[in-house]
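One protein chain omitted, others in place.
Labels run A and B following the written order; every chain starts at residue 1.
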Amino acid sequence: MLEVTDLVTGYGKARAVDGVSLHVTQGSVFAVIGPNGAGKTTLMRAICGDLPMWSGAITFDGDSLRGLRSDARAKLGITLCPEGRRILSTLSVEENLRIGATPLARRHARSQRKRLVQEGLELAYERFPILRERRAAPGGALSGGQQQMLAIARALMSNPSLLLLDEPSLGLAPLVIEEVYGFLKTLRAEGLTLVLVEESAARALQFADRALVMKNGRTLLDGTAEEVRTSPRLSEAFLGEISEATL
Amino acid sequence: MTAFFQSLFDALSAGSTYVMLALGITLLFGVMGLVNFAYGDLIVWCGYLMALLAGWHVNAVVGIAAVVALATVLSVGMGETVFRPFRKAPPLTLLLASIGVSLVLQAAIRIIFGEGFRPVPTPTFLGNTVVVGGVRMSVLALVSLGTAAVVVAGLYVLLQHTTIGLQMRAYAEDSDVAGLMGVRRERILTAAFALSGVIAGIVAMLWFAKIGTVQPSGDLNPTIKAFIAIVIGGLGSVRGAVIGGLLLGLFESALGAYLPAGLLPYVEGFAFLLIILVLIARPQGVAGKTVELSR
Partner (left out) sequence: MIRLRWTRERGLQRRATSGAVVAVTVLAGLVGAIVGVYLALSGGANYDLLITFGVNAVLVVGLQVLVGNTGIMSFGQMAFVAIGAYTAGILTTPTAIKASVLPQLPTIFRDHTMPVIPALLLAGLVAGVVALAIGPIFMRLTGIAAGITSFAFLVIVNDFLRHASSFTRGNETFFGVPQSANLPVVFGSLTGAVALAAIIKWSRLGLQARAVREDPLAAETAGIKVISSRVWPWVGSAFISGVAGALLAYQLTAFSPNSFYLNQTIPIVVMVILGGANSVAGAVVGATLLTAFQELMRNVEDGHLGPLHIPSVNGIAELALGVGLILLLLARPEGVMSSWEPQFLARRRNGGRPGPTATPAGDVASADSDAEAATEAAPLEERSQR
């Protein structure tokens, strides 16, 4: 479904992603892990069009994404749940959800939009009752865990085919993380394709089908989640090379 | 008692123009941080159109539509051509660029129409005065007040209850996230410039109906006062623009009414001075949400 080939991009003159490739099949869960600064978020931003790529290729369902801006890619079905949630704090919870439905509205005729958005809202409230409870509250008033729920719900409002989640467990209490992942399991069961970025490897690798380990903008390891999890090189990503001297 | 209502009416009608100007400017500031110095020049262009139309004896409704259309076209035009590359520039750079646009617009007027005043005839009925309960109200002031109320209400409805309004608010808060959510960003900017232009056209008609003449350099004061209004009210906030505009109108009326005679010539100076005092007390303005250092 998603094919990234030798992607290179960065900020100013610094390369944050230096020749990374990955392949995500429909209906699977793909994890991207690595330490801080490895380039994971940059990779996500490049895939969803928030950041232009310098070289390489990204194709989605066979079509090239080159030159398409983020709103166009959202319309195609690629939605990002950004790092740090990035809830619009001046908008209410319900408005955040409505804004998330923009790509959905763009895919359909005017006559159907209202109904589709309403249905989407109902579904979101069913899945996350707390959001219904606080629908009129400003987005910024929610707790961290609630905001993560809102961010995911918002992303789902667009009815994506590919959902990118950038560090969904960031800053959340362990119990809340369980809830979030429980929900992600439901999504997977429903057939949604997920790409998950996490700094903490364990959780993501348990959940994913395939994984990519990044370090300093490059691919350190890739393969099935099992392969990556049991690889002796995994700790290298986070700790640096183990040499005779340090043993 | 009547004196109080008279003062209140005067304050509100003075404030109504400022409120509309402030709203027109705040729209652009909210979405891209642009304090459009050329806003006053949009109004001057409308004035010249009004002078021309009067000479051609054009029907009033057509005339109004034409003026609003001109302001909108000019506003969108400058948005698409000049300000497009500056989309992510810091506010000060944008202000300077808008000064450039202002120079160009003024120069164009000079080249086409030459220096000197042109008369802009005012429909006579606007000059009449109505007296209600002892309060004297000029028809123009009433129209001004009413128009401002409509503009404020209209803008409120647009921003709070329509899709495009929602998208504009989302974009104003975080344009990157708005893009990720599928919002077409160029459309938002165009819409903001267009709305801003429409308001400019409306203000122009009220303005020139009152003043009666137009010249290339226009009057700087209303533009500056609109800027001040949004700064006191709080940069970037629509509510702030309304509050700021009303406060400014209030300041001016109060000063005009209660200042000792010897100091009356300095009314404008005092108004500005009070504003500066407000800013010392509260640099982010009355309804401001951004700390001044981050914009």
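To be clear about the criterion, a residue touches a chain if its C-beta (ideal position, glycine included) is under 8 Å from a C-beta of that chain, and two chains touch if they have at least 3 such contacts.
Given the structure is predicted, the values throughout are model-derived calculations rather than measurements.
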*asked:* Which candidate, B:Thr26, B:Gln106 or B:Ser253, sits in contact with the chain we can't see?
replied: B:Gln106
*May I ask which residue of B:Leu95, B:Ile164 or B:Ala194 touches the chain that does not appear here?*
B:Leu95
*Pick out the residues on chain B that sit against the missing chain.*
33, 35, 82, 85-86, 88-93, 95-97, 99-111, 114-115, 217, 220-221, 224, 227-228, 231, 235, 265-266, 268-269, 272-273, 275-276, 279-280, 283, 292-295
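Here is the rule we go by: only the chains that are shown with their structure count from here on.
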*How many angstrom between the C-alpha centroids of chain B and chain A?*
43
_chain B contact footprint on chain A (complex, rising order)_ = 48-50, 69-71, 74-75, 79-80, 82, 86, 88-91, 95, 98-100, 102-103, 105-106, 154, 158
*In their complex, what parts of chain B are in touch with chain A?*
163, 166-167, 169-170, 173-174, 176-185, 289
